[in-house]
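Let me give you the structure first, and then I'll get to my questions.
Excluded from the complex is one protein chain; the other protein chains are retained at their positions.
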Amino acid sequence: SSSFGAESTYPFGLLMVGPANDHGWSQAHFEAGQEMEKVLPGTKMIYIDKVNPADRPGITVPMLVDDLVSKGAKLIIGNSDDMKDGMREAAMTHPDIKFIHISGDDVVTGKAGVNLSNLMGRMEYGKMMAGFTAAMSSKTGKIGYLGPLINAETRRLTAAAYLGARYAWTKIRKKDAADLKFKVSWIGFWFNIPGVTSDPTLVTNSFINSGYDVIISGIDTTEALVVAGQKRKEGKNVWAIPYDYVGACTTAPKACLGVPYFNWIPGYTQMIGNAMSGKWKQEFLWLDPDWKSINNMKTSSVGFKAGDSLGEKVKEGLADFQASLADGSLNLFTGPLNFQDGTVFLKDKITATDDQIWNLPQLLEGMEGASK
Amino acid sequence: MSIILQMRRIVMISVLALSAVSLLLMLLGISPLTIGITLAKGSIFSWLKFNHVLSVWIPLLLCSCGLLFTFRAGLWNIGVEGQVICGAIGATLVLRLDNTGLPPAALLSLALFSSFLAGGLWGASAGLLKTRGGVNEIFGGLGLNFVAQGAVLWLILGPWKRAGMASMSGTDLFPRELWMWVPQGWRVAPAAIVLVIIIFLLTSLILNASQFGLKIKAAGFNPQASRLFGIRPNLICFMAMIIGGGLAGLAGGVQVSCVYHRLIPSISSGYGYLALLVVMLAGYKVAPVPIICLLFACLAAGSIQLPITLQVDSSLSGVIQGALVLSGLLVYGLQQGKRRGH
Amino acid sequence: MIELADISKNFGKVQALHKVSLKVHNSSIHGIIGENGAGKSTLMKILTGFISKSGGDFFFHSESIDLHSPKDARKIGIGMLYQEPLDFPQLSVLDNFMVGTADFSPVNQRAALSRLCTNFGFNLNPESKVEELTVGERQQLELMRLIRDGAKILILDEPTSGISEKQQELLFGALRRLRNDGVAILLVSHKLEEIELLCDEVTVLRHGKMAGYQKRPFDREEMLHTMFDTLPVSQPPAVKHIAGDPLLNFHKVTSHVGRSGLNSVSTTIRSGEVVGLAGVDGSGQSVFLRSAFGLLQPESGRISGCREVTTRAFIPADRLTEGLIPGLTIREHHILSKKSGPIITSKSGLEKTRDAIKTYSIRGTSETEVENLSGGNLQRLLLSLIPADIQLILMESPTRGLDVQSAAWTWKHLHARLKAEGAIIFASPDFEEIMEQSTRILVFYNGSITLDTPTKATNYQQLSRAVTGEDNQQQ
Partner (left out) sequence: MEVSIPSLIAAILVMAAPLVLAALGETLTEKAGVVNLSLDGTILLGAMSGFLVASESQSALLGFIAAASTGASVGAVLAVIGVRLGQSQVAVGFALTFLCRDLAYFLGNPYARQQGPQLETLPIPILSNIPFLGEAFFSHSIVVYVSLLAIPGCYYFLYHTRQGLILRSVGENPDGCWARGINPLKVQVLYTVIGGGMVGLAGAAFSLAVKPGWGHPQGCEGIGWIALALVIFGGWNPVRVAAGAYFFGMLQLLGIYFQDYFTTIPPQIFQVAPFPLMIFALILINLGHKSRNKKLTGWIELFSGRPPKWLGKTYKPA
């Protein structure tokens, strides 16, 4: 497979921040990329994973883009916010190549050239469901959130998970919001880099040792689920909710309450399709789930796959929850909401704008853990 | 030592290492030839890729030059990684200064100078730990590596973090005018290349053709006897550590100002440790170092192609490097054994 | 019971032993005596299989056997007390006693140890670390270990250097008992009075050859003659210097480095003097020299005069590993020894080096690395490295390994360059050299100066008695 561009008319490059088989963020992208070769005949994926300075010392995004372009790639996808600077730089050096930066917002902020677009899914909903199932299942009312690094995106998603949890806790389980503990512990990056980040295995362990019985993972890899699985074997009644990848639960099915995941097929199909047919235009795509069936891999950019260990009651509750999110009757980003420092985020009855949600400046009142 | 023996040695080492690796590959059903071709293609067969090779070669050679000094003084300077990091911090410190009113060129030179300084200080502290604190330089250096790592993490997550963020992605990018100038179609700064070549020439001059170099050698070979020649071994070792650290620090400065344009946690890119292997393989001699650095740089740069085109893991290049060094040591050992006559 | 026939040994070029033969009988103490470097230790180490012999045969109960390692020697009951103790300072007395024993049971061994202690009247605490013991006590421990291992042939290499009178008596008592129990004992020594006290027979080694053999009663003069070359005694020094102003002053200098260190040595060296330091190896000479040069700081006392490096030169006995820098060439040594410019070209120092090589007739080129030079040439190189403006020249065995005429040449050269305001201090195991070359003699015994005399005023017999510590015995 060393001759690229020969049989395929439209090779595209995929730069993944983590390993292509991480059962998480990168694998979701990888499989979507493979799918493209079927969905869009003529495309051919050239990929490289572990694109981060720790795994590939001395190697930068522009270097890799140079290489992929020399291999004929006409479009480059970079799947990490960590690549922001590199993608912008590369887009500048290769004006005739199209670039998709996942999870970035250079288009909105106007820093991007016309050949650079942003793509993201509205994971808020996924996280809300995660938080919902967590709060429904938790015995101790203590939910731990294994956070990656702190930025607008992670604040937004963590907050969404909290809102989902708080809704389940107060509205469904009819408990006092004050009794719900929701703690975020940031490791410093999207996955474990020994000696650089905190060790997610350790963090999860200490969560569980301090009585947190549901761990929601916000990082690209599955340590939270692995540890939860171990602890269950030791007879502790704990669960985890992994992230990013539809197949994530397989790591430890018994401990898995479910997984909110990205499905990049719709987004990729749209953007690469346009680029192929010369209809490329700079876009900022923030794609909704397909509310008709959020687990439809053709159409839904965001999904939530319930785990085997999810109780029936919770399943039903989750279904209603999804329904009310779908018909818009329920918008959890609705006031009154305060920031962590007590200042007002949303006044009563006010719902947040996309911009407010995207650029959430702080965690919300009721959440523990650093905001910046 | 005679050229012929040199040649014999080189041939023996490479044959030993390469055949070992090839055997491993064939056992895994991978063709060594394809690997070789891919690595070559990925490193020297295109200008851009060769640029990439150079971007590895420059810091690697700087670190190796530093190590040549410390090895001459008979010291195991394991602290290179930490010294690179400190150099990077030193450079960032300067490059983050705003409204200095200095022209970019001046600011960049200042940054490089401060990186040398910072690295030198870090090297000196290892030297002090050894001479004053009596801490074996291996573990002093090792410990300081971790301390430096801690410092850079703290800076990136603390004082120097991006607005509203706490990420290992590193500090904000420096303004473009503070990127070292790179011509159209190039990917490395010519200035850096010139710099490293000058440094190497200076190193070989000092080590092979200067009173100071001779003193380092004397102090390293036989500290006790060197005192009879009015040399103060401790002082010499200390200075060697400073120079070694300084050059490593310079490598860090280059990484910051030419490659990443910001400070990141793994700024040292493991060049500190790789340089140790380089100098060992060079048998602690000056002349072979730039060539070996180039070879290692080609392996490092070319290794990117392995996963892309062959779905083979990049770490193979590390295996080749390690095998080379190990067989180097083996060959040296065997030859010395022969000379000892048993 | 044991017989060595025509044993030879060479270390590379050095022939340490040449066709040495020797019989060992049980219930007899056999003395081995000879000057430094005579080959005593080497012979003994061969006897225990610690090092291999280059030639000759070895008979045990008149059947030829080979010893490949101390293990073999131990099997047939040979045990040795080495000149420099081969024990484990960091470990406890009991551990040292037990290393390598078949029956490893602390209880039994502790009992055995205390039994032996009471037998010999030794007094060791099994728990204390060996590094806290005196040399004498360490020997006692080793001795008991050997007995415990049932040694039938005991070898002691200079057991009395640096141990106290009391311990010496204890030791000798023990040795006599062992002899009476039928053990064969080989005693290596420098000291005549020990031989006379203990030995039944004595073999004298010189320059690696058998020089003589005697049974009781011993003829002392004869023994001294075979030990050292005897020349027409008290031949006037080859040179006459008038002693000038004080150059170097030792005041109550005490040091604990080395076997015997220095105990409160006071003396003054004056310009124009050539001072010879005599004494058995390990009596304090080299500590004296190293302190004089400033390599060793004395624990107490004061050394004054001639302090800055540029005015002193030191040539240690161990020329290659202590005096020169293996790996550097002759030229590089010359560059180091002289102040020269910061940059070194292929030219720099070349002239000087060439001259030196010619004038000192060093066999080698300017690019020869010093480790490839022979002992004699090493010494010539060291001499050639002494800068012109040196006042005080300190040397350990200046002509060891030099043939007669180059030795003579060396001395001529040294005296020639010794300016009126300069002085030479040298230690030598060789009396002739001291008698001939020095104007003043200091004799060291166990770290103190026991004799300080103008060369004219002394003679050969007095000297050899002094170094073997007899004068002290008589006083």
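By letter and in written order, the chains are A, B and C; residue numbering begins at 1 in each of them.
We adopt the following convention: a contact is a pair of C-beta atoms (placed from the backbone, for glycine too) under 8 Å apart; a residue touches a chain by one contact, two chains touch by 3 or more.
These numbers come from a predicted model, not from an experiment.
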Shown chains touched by the chain that is not drawn here: A, B, C
Of A:I77, A:M136, A:V203 or A:L325, the residue in touch with the unshown chain: A:V203
Of C:P70, C:P159, C:G276 or C:G447, the residue in touch with the unshown chain: C:P70
Options B:P32, B:P104 or B:G143, residue touching the unrepresented chain: B:G143
Interface residues of subunit C (partner: the chain not displayed): 45, 48, 50-51, 69-71, 74, 80, 82, 86-91, 95, 98-101, 104, 106
Interface residues of subunit A (partner: the chain not displayed): 19, 21-23, 50, 54-55, 183, 185-186, 188, 192-199, 201-203, 205-212, 226, 230, 233-234, 250-251, 368, 370
Residue ranges of subunit B at the interface with the undisplayed chain: 28, 76, 129, 133-136, 138-140, 142-144, 146-147, 149-150, 153-154, 157-158, 166, 273-274, 276-277, 280, 313, 315-319, 321-323, 325-326, 329-330, 332-334, 336-337
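In this text, only the chains that are shown with their structure count from here on.
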Distance between the centres, which are taken as Cα means, of subunit B and subunit A, whole angstrom: 38
Cα-centroid distance, subunit B relative to subunit C, in whole angstrom: 48
Gap in Å, rounded to a whole number, between the CA centres of subunit C and subunit A: 79
For subunit A, residues that touch 2 or more chains besides their own: none
Residues of subunit C engaged with two or more neighbouring chains: none
Residues of subunit B touching subunit C in the complex: 205, 209-215, 217-218, 221-222, 224-231
Complex contacts: residues of subunit B adjacent to subunit A: 38, 46, 48-49, 52, 55-56, 59, 146, 149, 153, 157, 161, 164-169, 173, 187, 255, 259-262, 264-271, 300, 304-305, 307-311, 314
Residues on subunit C engaged by subunit B in the complex (per definition of touch): 293, 295, 309-310, 313-314, 316, 321-328, 332-333, 335-337, 340-345
